[in-house]
Structure formats: structure tokens, C-alpha cells
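Heads up: the structure comes next, in C-alpha cells.
Omission of a single protein chain aside, the complex is shown with its protein chains in their original locations.
On to subunit A.
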Amino acid sequence: MVPLVALAAAFSVGALLIRSQGVNPAYAYESLFSYALLDGSGLTATLQKVVPLVLCGLAVAIPLRLGLFNIGGQGQFMVGAIGAAAAAYALRSAPGIVTIIVTMVVGVLAGSMWASIAGLLKAARGVHEVISTIMLNSVAGGLIDWMLNGPLADEQVPYPASHAVPGSAQLPPIGVVPIGLPVAVTLAVATAWLLRRTTIGFRFETVGRNRYAASYAGISIRTTTVVAMGIAGGCAGLSGGIELVGVEPYRYQDGIAASLGFDGITIALLARGNPIGTIPAALLVAAMRAGAPHLALDTGLRPEIVDMVLAITLLFVSLPLVVKLIFRKHAAKGSQLASSWGA
């Protein structure tokens, strides 16, 4: 309910902003969404954005169960993508299907490993995951810059870029549906199942609600922390791998990661930490991002208007938490989302 109300409010504020620019808001929204959802290439662009957004959203939503705030989706995505690029280059003469599978596995493992560093630091030394994941983003950036200028550089390209994935392993969209879409949707559903119906999910939930009680009940906080971060990083890393084999230019270069990892935070908060909720949340953000250039072309509005509406949405989504924090001093026991901001 809250996300829907927040959405309505944000779009209303957005409408005021659009009108102040001398454009009819109804026309602007229609232009935005009709391109993003009804036009062939617009829909492909939207769906191609949905995939990494869902997966990066999961990378934030899973640790959120434990009250961990993973800001490192960006780095985990990048490491997954560069790992996949390295694997694809190493297997350039292997059959396509082998390359694809190995590439995906390497992407998952690379992202998982990257996030586990933050998990281990948290478990072993109590290093706050917000600090460590955000710093690891920068480390990933530096590492990748070195790789793109050194061991993985494609000398044929006049700028830092990895070798392109061999043609046999490239997976362009089938019709308008990118290959990663079923994977992302399945993983979102699987995550919901994992969190609700398995002992791992129960452990996450228990640690998130009260880690002292969880520890008293014999659940290892340390293991659970590392496992949750590992799974989260795996999602982001897989997303990087899919991006590499499924989306032009099929190589790692500047602009590949954009801000996808950070957008995952938006998605997870819009979905209020619910894995299934990441799908509609991602669809909304993706459609708005994909439609923004068209909107700008059609109406002359600056494309940033879309980011403003998204930011306002996020602001309204988190308002109840802020209100709770202000009005109830002991809010922590209520919502696991709230606890992640403070502790």
C-alpha cells in the first residue's frame, strides 16, 4: 500500500514540475510510458534494464533481512561483469554453450566473493557493512581500470575495453525479451521461497529480528552474515555476467555498469525488501529510464525529470520510517528496514 501511495504522490509532484516547464503532464507521462512499454525497441530497452535492476535489487533486499545494508551492489556487479569478461576471453575458442555457462558461474562467484569480503569483515571484526561495501566499490573500480588497461585490454579498441564476448556466446534478445529476464524473474521468486520456506530464510529472519535471541537459539550470526552477503553478491555478479553476454556492446567498457548497483538500493526500498516486489519496482524504474530520452525528444523536457520523480518516490516510500522514528522512539523492534538505517 505505502509504495502505491508514495508513487501516486511522487507522480503528482512530478506533474507539477512538468507543468511548470510548460508541458502537459498527462501528455508527458503518456509519451514516456507509451514509448517504454508499447514501442518495440523501447520495450526491449525497458526489459533489458529490468534484468540488472531486479538482480541488483535482490542483492540489497536479501541482506536487508538481517538488517545489513549492502551498498556494494555496484562493485559486486562490476566484479561479476569483469570476471565474466575474463572467462569469456579465456574460453574464446570453446563452444558457445560452454562459454556461456562458465561465464555465468564465474560472474556469480566473483560477485559473491567480493560481497563476502564485506561479510567476513563484518563477521570477524564487526566492520560496518555500509563502510566496507562502499569502499569495496572503489577498489573494484580501480582493479577494473587496471585490468582494462592491462591484462584484459583489447588492443584493437582505441579506449579501455575488454575483448568482446565471442559471437557464439553472445545472447541477443529473443524478439523483445532479453535472455536474462526469465532468469531474473525466477531468481526473484526463488529468493522469496528461500526467505519464507527454508531454514536459511528462517535464520536470516531470526537474526534480523533479534540477533541475541538468534544466537541464544544456536544460530551462528557470523556464518549467517557471510552467507547472506555471499548470496547477495552472487545475484549482483550474475547480473554483471548477464549484462556482458546479453547486451551490446558485449564487452566491458566505460558506462556498462552505469549506476545499476546503486539503483538496486532504490529497487529494494521501493519493494520494501520484498523479493517479489523487486519485479514491479524494477519495471517502473526501467520503464522510466528507458522512456526518458524519448520524453526529452518528444517534449523538450530535460530527461532528469525522470530521476527527480524517482527520487521523490523513494523519499515518500521512506517517509513512514522517518515518521515512525520521530514519533516512536523505540521503533527498532517494528521494522527490519528501520533497523538497517540505524545500527
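Heads up, the rule we're going with is that contacts are C-beta pairs under 8 Å (C-beta built on N, C-alpha and C of every residue); 3 or more make two chains touch, one makes a residue touch a chain; residues count from 1.
As a working rule, contacts and distances are computed from a predicted model.
Visitor: According to its UniProt record, what is the protein name of the omitted chain, chosen from "MoxR-like ATPase", "3-isopropylmalate dehydratase small subunit", "Phenylacetate-CoA oxygenase subunit PaaI" or "BMP family ABC transporter substrate-binding protein"?
Guide: The record names the chain that does not appear here as "BMP family ABC transporter substrate-binding protein".
Visitor: Hey, which of A:Ala123, A:Val245 or A:Ala292 is the one touching the hidden chain?
Guide: Once the missing chain is taken into account, the touching residue is A:Ala292.
Visitor: For subunit A, which residues reach the chain that was dropped from this view?
Guide: Residues of subunit A in contact with the hidden chain: 1-2, 5-6, 8-9, 12-13, 15-16, 19, 22-28, 31, 41-42, 44-45, 48, 145-146, 149-150, 158-159, 243, 247-249, 253-256, 258, 289-290, 292-294, 296-300, 303, 316, 319-320, 323-324, 327.
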